[in-house]
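Encoded as structure tokens, here's the structure I'll be asking about.
Yeah, one chain of the complex is gone here, protein chain that is, but the others are all in their spots.
The block that comes next holds chain A.
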């Protein structure tokens, strides 16, 4: 470990500070010390990272990750999840509370944080539950959760179906300044559904989940948001109707932010193919016009962040009848490559893509990092934008392999990840500190 690091001649893309050009970045004592467009002298004892031809970026921040600990350590642990995160260029992750002991109390929050300290790889920010046991009946103790370290509250995996309770959650959370993160799904509309309702579900004879299952809840929560003056973050937006409502709400000044996953932006419902459970998620992969709308929303700022909804599951959870298959895919180690597909196709410029992975999420949740101005944490991701590689799920650091992207060709890869000035991933290897 080196206290002083000089990243030389990389293309620094730092959207928050309006930087996009070749710079030297000097890191000292875990913080960014200087960003210079002229070459800097190498300080004595400094480690030098020759970054010519590479991108030097703020470390990526993932607002939506399932680390499965406590309770389902066979799928993932805080440690293995952090390894996957840094291998994917993420220096901070927000851990969802729907573990098998639900994070609805300070005790569980502290357990997750202590596991994260032991892993000592990336920043882990727990999210606490909105309701006790995610049951949607009583509010969890938001105050205790926040004082223990939670940065948001969410019942992710489930909606808060009771509108009155949701209204109170938004009101109550205003005391603590944390966003209420919502998984938008009207369970009466989605009941029994296994994939997006459309011509593909019709062809496959699977019961569909209509777009209205999401859009109706987004509409409800925006109405509640306006009334409560709260802070709402909409997780994994999947359809055109939601995008339209969020765009309009933002225009009217409501405090709403939103994220989209790489898979909802890259794939549509045709990816289900012949009942491939690796394409089964909640919300489901939608129709091509929804994908189109999400892409526009990434460009115009309606969507603030790309978040992976990293959802590790075992092989047996997926090798079953489609209707029985568990929802979700792992995402930390494929996020950059998939995001860069949008850059290579000309949809996003590099700066906006980086913003969606860095400053966008940092700002949505009020997290440190996400930029490289002097004084910022030295959370840095170095990317080779041209390296071509093929996704190999068997080589994931995640404990799970459930991805529809196995075998997909990618251009652009994370080569180094630095957290607080310490190299935690380089040359394909996670650097454990012990």
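Convention: a contact is a pair of C-beta atoms (placed from the backbone, for glycine too) under 8 Å apart; a residue touches a chain by one contact, two chains touch by 3 or more; residues count from 1.
Basically, contacts and distances are computed from a predicted model.
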Considering only the chain that is not displayed, what protein name does its UniProt record carry among "4Fe-4S ferredoxin", "Branched-chain amino acid ABC transporter permease", "MaoC family dehydratase" or "Aspartate carbamoyltransferase"?
"Aspartate carbamoyltransferase"
So one chain is hidden, and I want to know which residue out of A:36, A:162, A:319 or A:429 touches that hidden chain in the complete assembly.
A:319
Out of A:100, A:117, A:203 or A:344, which touches the unshown chain?
A:203
Can you list, in ascending order, the chain A residues touching the missing chain?
197-208, 274-275, 316, 319-324
